[in-house]
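Here's the structure we're looking at; comments come further down.
Heads up, one of the protein chains got dropped from this complex, but the rest are sitting where they should.
Chain lettering (A, B and C) follows the sequence in which the chains are written, and residue indices restart at 1 in each chain.
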Amino acid sequence: MDEPGSIWTQAGHELPQRVYFEDTDFSGRVYHARYLHFMERGRSDYLRLIGIHHHALAAEGRVFAVRHMAIDFLKPATIDDVLTVRTSTVKATGARVVLRQEVRRGDEVLVAATVTVALVGARGRPVKLPPAARDALAARSGTNG
Amino acid sequence: MDEPGSIWTQAGHELPQRVYFEDTDFSGRVYHARYLHFMERGRSDYLRLIGIHHHALAAEGRVFAVRHMAIDFLKPATIDDVLTVRTSTVKATGARVVLRQEVRRGDEVLVAATVTVALVGARGRPVKLPPAARDALAARSGTNG
Amino acid sequence: MDEPGSIWTQAGHELPQRVYFEDTDFSGRVYHARYLHFMERGRSDYLRLIGIHHHALAAEGRVFAVRHMAIDFLKPATIDDVLTVRTSTVKATGARVVLRQEVRRGDEVLVAATVTVALVGARGRPVKLPPAARDALAARSGTNG
Partner (left out) sequence: MDEPGSIWTQAGHELPQRVYFEDTDFSGRVYHARYLHFMERGRSDYLRLIGIHHHALAAEGRVFAVRHMAIDFLKPATIDDVLTVRTSTVKATGARVVLRQEVRRGDEVLVAATVTVALVGARGRPVKLPPAARDALAARSGTNG
């Protein structure tokens, strides 16, 4: 099944996401940790669309784990906003994938992040990316990567 | 702008929702409180599509607050599932709206709830629904209400 | 190790919980689904203190799943509040435990709920409560049950 709303652009994968009550805090803005949820949804759809499924990995005892994030929170989002999560590969080598992610509202970049994820096995040990997955990720490096 | 993915059916409003990492817990299933998030998103889109916007209400010092929920958790959802949140009005009177909501996976009902929300003002006092909103809500009572 | 802050009273188990940014939404109040998190923490500590540990259950392929909740949201909590989650057993029979839970701020009851949880096995099938656990739960029925 196609991912509803997901599209591929020259800049990478884009997933639209609405801001709901749950995403905001008493300051009236989106709670900072919620952007990590938006970005994780973007990564999951990005991976799924290039053929990598969490439940299939899990059946083999493998899972993607986040290793490092550097995040700039530039401008706030608020209730009812429609945001776009843009994801592209910076590099994919060994067990690691480095992604560039942005949360945007139209042309404004609200949050920009570099995210390193690793494929790990049952004991948390790094597992080499299957060559097909690595090549599919590498092919998706965006012009903003 | 149209709500991406939202549709109206004979049974009410339907919003598709993907299950992501954030929604699951170590039992391998969706964490029970996350269904309330899915249902809140369904209610927000339902209200928005009949012309009720949270940010516009907030600008007038009004907000919808949940007063009561009765929830049956019938079957578990898991990672990567695509769920449908179905929402219809049971009744809309005074400051209160009673909604019937279901979280479904295809034809299976995973979670079924009756939800009472009230429009409240700055001090938490109930505020009468504007007649246009009340009528729009009443017109949307589904056949499964 | 003792549960920090947990105490037993005539009315049952009490767990103090601070309201943080993450718990609030743009209305300035605690987001309704967050009370379910507070109550789940209360149940987990309640169970742990009578000798039932989630990780030990999980090692045997068992987990507690919420089956039903009826919740009244009576008054709002706000940032920096210190709340108390009060938990007591209503009944414990077969695979099911019915609990009474309240989220309080001092003497005010903000949220009151009846919660039914069931012990389930790997396929989601109900599993009988071990007699020792059932008896320990039954012994903890509070005067407000």
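The working rule: a residue touches a chain if its C-beta (ideal position, glycine included) is under 8 Å from a C-beta of that chain, and two chains touch if they have at least 3 such contacts.
Everything numeric in this text was worked out from a predicted model, so none of it was measured.
Only one of A:E14, A:E40, A:D81 or A:E102 touches the chain withheld from this view, namely A:E40.
Across the interface with the omitted chain, subunit A contributes residues 26-27, 29, 32-34, 36-37, 40, 54, 58, 63, 65-73, 75-76, 124.
Although one chain is not shown, part of subunit B still touches it, namely residues 21-22, 24-29, 31, 33, 78-79.
Annotation for subunit C: contacts to the undisplayed chain at residues 1, 3-5, 16, 18, 20-22, 37, 40-41, 44-45, 48, 53-55, 58, 78-80, 82.
Following the convention adopted for this analysis, only the chains that are shown with their structure count from here on.
As a whole-number value, the distance joining the C-alpha centres of subunit A and subunit C reads 34 Å.
Chain centres here are Cα averages; for subunit A and subunit B they lie 27 Å apart.
Shared contact sites, meaning residues of subunit A that touch two or more other chains, fall at 21-22, 78-79.
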